[in-house]
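Of the protein chains in this complex, all but one are displayed in their positions.
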Amino acid sequence: MRRLVASLFVVAVLGLVGLAAGNIKAGFIYVGPIGDYGWTFAHDQARQIVDEEFDWLETVYVESVPEGQAGTFIDQLVAQGCNVIFTTSFGFMDETIEAAARYPNVIFAHCSGFKRAPNSATYMADFYQVYYLNGLMAGALTKSGKIGYVGAFPIPELKRHINAFTIGVRTVNPNAEVHVRWIYEWFNPAAAKEAAEALIAEGCDVFAFTEDSPTVVQVAAEHGLPSFGHYSPMYDFAPEYVVSGQIVHWEAIYRDFLMKVHDGIYNPTNLQHVDYWWLLSQGAVEVGAKPGMVINPAFEDDLKAVVVNDPMLGEISVYDLVMTRLHQMGDPGVTYDPFQGPIYDRQGKLRVPEGCWLSADSLVTMEWAVEGVVGPWPGEPTE
Amino acid sequence: MKRVGPFVLERRLAPSRAAVIGVSVLAVLAALLVMAIIFWGYGVSPWHAYATIAKSTLGSRYGLMEILRRTIPLLLCGVGLVIAFRSQFWNIGAEGQLLAGAVAATGVALYSGIPAPWLLPTMFVVGFLAGAVWGIIPAFLKVKLRVNDVITTLMMNYIMIYIVEWLIHGPWKGPTMRGFAYTDTFPKAAWLPTLPLSRVHWPTLVIGLVAAVLAAFILARTRLGYEIRVVGESPDAARYAGINFLRVSLWVMILSGGLAGLAGVGEVGGIHHKLLSPVQVSVGYGYTAIIVAWLARGSPIAAIMTAALFGLIFAAGDVIKVALRMPFQVTGVFNGLILFFLIGVELLMYWRVRLAPKGERWTGKAGSSES
Partner (left out) sequence: MDWQSWLIGIVGRALAFGTPLLWGTLGEIYAERAGVVNLGVEGMMILGAFSAFAVAQSTGHPGLGIMVAAVVGGVAALIHAFLTVTLRANQYVSGLALTMFGLGLAGLLGRGWEGIPLRQPLPDVTIPGLAKIPLLGPMLFEGQSILTYAGLILAVVLWIILYRTRWGISIRSVGESPATADALGVNVFLIRYLCVMFGGVLAGVAGGFLSVDYRPSWTEGMTAGMGWIVIALTIFAAWDPLQAIGGALLFGALYHLSYRLQAWLPPELLKLMPYAFAILVLAIAGLGGAGRRRGAPGALGVPYARGEK
């Protein structure tokens, strides 16, 4: 017991000395393998970027951590001298908060959750605006009027994304439908493949998805159908068929957070209200088939050929509409939001009144399905 | 009998205790040796690897607690499997029985409304029963319909996995979990107490130790234990003695499945405090327990030691991941290797080497070496 106290003391002292000297050792706890080509891969790319940028920063990571064991690995990382720890899965939320209480001198940041503590912040880079932009393009490209969406879990994050995507689709093509299938796993290429095949069999001819592999892109390309990449740049998997997609830049958040820790702006007592909810305008997410390519040139002509009538912008091609909206949401003063009322859910209930935007809180707890979504929707509000 | 130069290999009917222990230790050492080569091939000095593992597991209170935490489910499942294997019932289904216990405990914790002091005991009782029910189905099928026990227990693991998946995606999905696939968190009254600064839910550990002692007593001193041993060692004799196979098999699987069910109660009540994806509830404890039981060679008391050994291996897997930067799959390779060597050297236990001058008359029956 004496040795335990002594070693805890040493750890605490080292931690404080480290912070005082401005040197940061940041530990990352990942839920999947770093090679998953999705969520964990993206976090690890960002870790490497910030690790190279700052010479006062050292990073370590643990991958494929099962839930219920994040606490174990946090203990080990703290014992190794980490003074900042990022936990990158919703399922690590309670264990992160418990660990934050255990190590009051260590700074924690939990990704995608909603519980905070004086030394534990939350952060999220969200795609809903990007999905809306992708939806505009999908609406212009579908011939059958049916668009397929392969989803991982029916959670508010995905529901928000599918809704934003559908709003985009219907802006261009008011009668189009977005057909949804769930695979109940973040990563399962075989399931993603069968779900995509099932949607193709139902007549869907454009695809978007949430799953940590390029499977849906590959399946769609095999059938000669366009799709939107998810999470990482997927252009290279099917250069002729990837229209655009969602790309994340976690490094934007990690850079900002770590610099503020380094400069003493963040310390283990003032994080109770630090919640990053970063979107296009903060550079945490990007729309594109690959970085810098908003729209695959192969689809430019198709998108320029479809013209819609916007109440504000008048007659405008989908291509120009995408670019306009991108500026409106990407520039520092955001002047447009996909969830701009009036918006009805698919049961006819008014969800966003005329002229209003949704609050961040309504966005992160969204359970309803917008008009145009077809398919199972577990947890759909019945009232 | 085989002749190798001046030596003669003789077969013996029952291996001596020393031979059993010696051969088992030999198997573990052989697996460690092959692992050393794998470490080396991966660019990690085996010496450094083993030293780091020893220091971070056995060398600190924290490490010891992590070992204990992993030992709990392995011990409960392992003792149950020892009982089953003693009667030649091939229960490969501890994983599913563990999950059945976890499901039952979750149901009690979240939906029963039982008041605080009775909540945890009820979770254990119902968890035991659920594991037992999941266990006696294969027992019934085996005795009554002669359906292979390995296959049924194995298949029922997967059926239970999908039942858990369905529960957390469907009817039991927690309203406070923002749509994620978990049940709600248990009320605090359903949390098992833990040793300070650790995740060792000690009530389950105590139950495991008591179960091991009780199982040893049952096997050695009771009529049921006698019948279990006879059924396992000589089914013909058991039939001749009029032993009721159905009764014995049902009891065996009530105990075996029930103990695994208790392990499931411990995992959700002591670690997770909710029901979640089956691969997270149990990280293969039910399968690893097969090695635990195999290595214990029919002794529930020995299972305490072997469970602790595999608790150590699980904890070592965590260390390997963090300190040595090697993927966690190392643990799987190691478990596979130990098992290979264990069963590979099994025959050795039944042979004795003896120096024998040439010209001595053959005493054994014709064996394959002479034909």
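By letter and in written order, the chains are A and B; residue numbering begins at 1 in each of them.
Basically, a contact is a pair of C-beta atoms (placed from the backbone, for glycine too) under 8 Å apart; a residue touches a chain by one contact, two chains touch by 3 or more.
Since this is a predicted model, take the numbers as computed values, not measurements.
Checked against the full complex, the one of B:I159, B:L197 or B:L214 touching the unshown chain is B:I159.
Interface residues of chain A with the unshown chain, by the touch rule above, are 33, 35-37, 41, 181-184, 187-191, 193-195, 197-198, 201-203, 213-215, 218, 222, 236-237, 375-376. Where chain B meets the missing chain, the touching residues are 38, 42, 90, 92, 141, 144-148, 150-152, 154-156, 158-159, 161-163, 165-166, 169-170, 287, 290, 294, 326-337, 339-340, 342-344, 346-347, 365-368, 371.
In this section, only the chains that are shown with their structure count from here on.
Distance between chain centres (mean CA atoms), chain A to chain B: 40 Å. Listing the residues of chain B that touch chain A in their complex gives 56, 60-62, 66, 165, 169-170, 173, 178-182, 185, 197, 199, 267, 271-273, 276-277, 279-281, 283, 318-319, 321-323, 327-328. On the side of chain A, the complex with chain B involves touching residues 1, 3-4, 7, 33, 60, 62-64, 66-69, 71-73, 75-77, 79-80, 90-91, 94, 114, 153-156, 159, 184, 364-365, 367, 378-379.
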